[in-house]
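One structure is given below, represented as structure tokens, and several questions about it will come after.
The other protein chains are all here in position, but one chain of the complex has been omitted.
Should a chain be cited, it is by its letter among A and B, assigned in written order, with residues numbered from 1 in that chain.
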Amino acid sequence: MTGGLDQSVVTLLEFAGIIAFAASGSLLAVRKDFDLIGVLALGTVTALGGGFVRDLVIADGTPAAFSDPWLLPTALAAAVVSAAAHRPLARWHRAMLVFDALGLGLFCVAGASVSADAGLGALASVLVGVVTATGGGVLRDTLSGDAPQIFRVDSTLYAVPAAIGSTVTVTLHGTGSSSAAAALATAAMVITLRLVALRLGWRAPSPARVGQTSS
Amino acid sequence: MTGGLDQSVVTLLEFAGIIAFAASGSLLAVRKDFDLIGVLALGTVTALGGGFVRDLVIADGTPAAFSDPWLLPTALAAAVVSAAAHRPLARWHRAMLVFDALGLGLFCVAGASVSADAGLGALASVLVGVVTATGGGVLRDTLSGDAPQIFRVDSTLYAVPAAIGSTVTVTLHGTGSSSAAAALATAAMVITLRLVALRLGWRAPSPARVGQTSS
Partner (left out) sequence: MTGGLDQSVVTLLEFAGIIAFAASGSLLAVRKDFDLIGVLALGTVTALGGGFVRDLVIADGTPAAFSDPWLLPTALAAAVVSAAAHRPLARWHRAMLVFDALGLGLFCVAGASVSADAGLGALASVLVGVVTATGGGVLRDTLSGDAPQIFRVDSTLYAVPAAIGSTVTVTLHGTGSSSAAAALATAAMVITLRLVALRLGWRAPSPARVGQTSS
């Protein structure tokens, strides 16, 4: 566990991320006019879907979403509370985007850290960090009948901050300088980067349009 | 295995559910004007998809859909026969909905029972029961290009009967009073509840509309 992140901090990151993502999924379900089942399913899938895929990759028994006694009740409760409070939450116009940014930053650090601890290679650990952070949202959008928001050219940077945060996490792990403070600082950097990208409209390049410009 | 369900009854439930769900997926593929590959794929995914996810959760080797010598041939055969007989089946206007209800009741009991036997917690076992019962249909709808039917506000109760049946199954397991008769009675209750909900138009509450009404 040398170089690993303190377990209590990983746990803290995971729970904060789960609440944030469950709220994001639940509020989208309300906006889509889904029923209570849709709220519970979208909230749970958004919150636990990225970690479920991470655990399938690590292949170490029952995924935490089902073996941990707290993850699932937390996600379900957060989905229900968010749906019940969707009206006040909607008044904070950017609530869903901020929730989403929180989950993004917290999950990429937790995902990359867990994967590096499990012995995956550097690039694979970075990808698992990105998938842990963005996979729930991709499943959320796919189950809502939309193409994933993060693929669209009009989307602001989302996976890129997660990739940066995962890379920092894996680099810290590789150099044996992981710490709770560094993990929280990395997550905060990702969250800030995401919110700045949102505010300033930073976008990933579009290969189709780069092609047009360059020829 | 104390408190567990007799294995032959689990097997019976699984095969009946697989035939029912394969027919449901196959008939939807015909209605969507998919080709034979679409029929086989949608029939198989609907029939075996929920159990495949269940086995990923339990993480005990190759999922039964691929290791059991009978599940896959049964699903493929049921899909082909249903597609070939889609014209007489269509004359029974509600055939697909009844097939679906059968699969729902049988799969939630089998899924919750297997999960509880595998040592998962009560809430996780209930969720696995619901996912086993509804996951195939969610994959079926997603692969058909639709948002899952069970999330829509105009859908009648579907996951709720499965959740009730899973809860009863897990409770019986916890109190050591599982039996083949109890399992069949639970499945029958879920099927009845589903068909009554369908007939009387019972729906899950819509958080968006609850919000509107209450403010």
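Keep in mind that, in the parts below, contacts are C-beta pairs under 8 Å (C-beta built on N, C-alpha and C of every residue); 3 or more make two chains touch, one makes a residue touch a chain.
None of these values were measured; they are calculated from a predicted model.
Screening A:73, A:88 or A:121 for touch with the missing chain picks out A:121.
The residue touching the chain not shown here, chosen from B:36, B:181 or B:200, is B:36.
Among A:19, A:64, A:133 or A:159, only A:159 touches the chain left out of the display. For chain B, the list of residues touching the undisplayed chain reads 26, 29-39, 41-42, 56, 59, 61-63, 66-67, 69, 72-73, 83-84, 86-87, 142-145.
For chain A, the residues touching the absent chain in the complete assembly are 56-59, 120-121, 123-124, 127-128, 138, 142, 145-148, 150-153, 155, 158-160, 203-211, 215.
Note that only the chains that are shown with their structure count from here on.
Here the CA centre of chain A is 29 Å from the CA centre of chain B.
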